[in-house]
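Note that this complex is displayed minus one protein chain, with the remaining chains in position.
For chain A:
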Amino acid sequence: MMEAVRVAATAGLRLAWTAVTSPAARVAAVPRLARACTTIPSKYDERDPAPLFFDPNVQEILKRVTGRNYDKIFRRRYDEKRLSPPKYEFLTDEELGELREEMEKKAETLLQMPPVVKQREPIMDVLSRDPALVGFDTCRYIFTDITYGVTDRKRFIVVRDADGTLRQASWEERDRMNQIYNPQPGRKIRSHRVFEEENLKNVLDREEYEFVLDLACAQFEPDDPEYQRVTGRVYETLEARRCYQILHSTRHYGPLCFYLTWNKKIDNLLTTLIQQEMLSEGADIVRLYYLIHPDSKSAGHHVDLSLPLETIKAYMEQDSLQRAKLQLAIQAYQEIVQQRHQCQEDVKAAHGL
């Protein structure tokens, strides 16, 4: 099975490093209280969101909500690569159609959402205890299967501790070994210091949300508690500042909506969507809410695709936590629409039609 097994001897420094970031310590650091307070980001650590997130209906809604602003999707990347000059070509309609389709596909890949999954459980598998090996060396040995074609998640990594125990490597050790033998671009063995609380606050104050989220995607696995802390922190900041539209047409908008819906915090999002007259997206969010929380009061309502305002109103009446605010937004919207209609009528009357 194992074609090539390589021994990675780890020194004393390494021991200290794993001791600091042991999973048990991190999990213990999150108090139960976190759920009650809104500013502390919540993690996906109780119910598993993966079956819902990967459900085709939910995926379709999230993709639709994300939107397709091609200027934003295909913006210039500042990635230190050589710039290539633009190409201009004469095309027939057919060729143009083909090219459009191709770019649609490309946009689809660029908008691939980072998976939303449950926080991972610490690995505690002990394969064997060999007391005969106690003190065989001062450091631990890590054995990594580096067979070609094995994915990082399925890679076989075991650790022989100094006390003779042979066990499965912990998540932190796995991440480290994977990065050593199968390096991923943008990832570092020691995590970026942006994710430290102080630096993160600084970056978020400068509104570099997409940068932080992209970096978190590159650095962490989606089920890493650290990933969920960072992304949760960014989402909470966006929620507090009501600037969801910054992430519109990026791969992170879907997970943002999913996070807000999961934690029943969509009221402000709906208000901003109504203010920007994106009603169908608002209705989509409400539909997503029903899919995720099927036991909510208004979930049984018949959802009509052609009347987005009715869907939002039904949600507002029974499930909304900030009903007054939402109602105000809806009223304002209706007034604006009415005024516009009136204006058109007046113009028509003035033209004598």
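Throughout what follows, a residue touches a chain if its C-beta (ideal position, glycine included) is under 8 Å from a C-beta of that chain, and two chains touch if they have at least 3 such contacts; residues count from 1.
Methods note: contacts and distances are computed from a predicted model.
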- Task: Given the options "Cytoplasmic tRNA 2-thiolation protein 1", "Small ribosomal subunit protein mS40", "cyclin-dependent kinase" or "Trm112p-domain-containing protein", say which is the protein name UniProt records for the missing chain.
- Result: "Small ribosomal subunit protein mS40"
- Note on the structure: The listed residue (A:290, A:315 or A:333) that touches the chain absent from the view is A:290
- Note on the structure: The listed residue (A:40, A:123, A:166 or A:299) that touches the chain absent from the view is A:299
- Note on the structure: Where chain A meets the chain that is not shown, the residues are 47-48, 50-55, 57, 77-83, 109-110, 112, 114-115, 117-118, 151, 153, 184-186, 192-194, 199-200, 202-203, 208, 211-212, 214-215, 217-218, 222-223, 287, 290-291, 294, 299-300
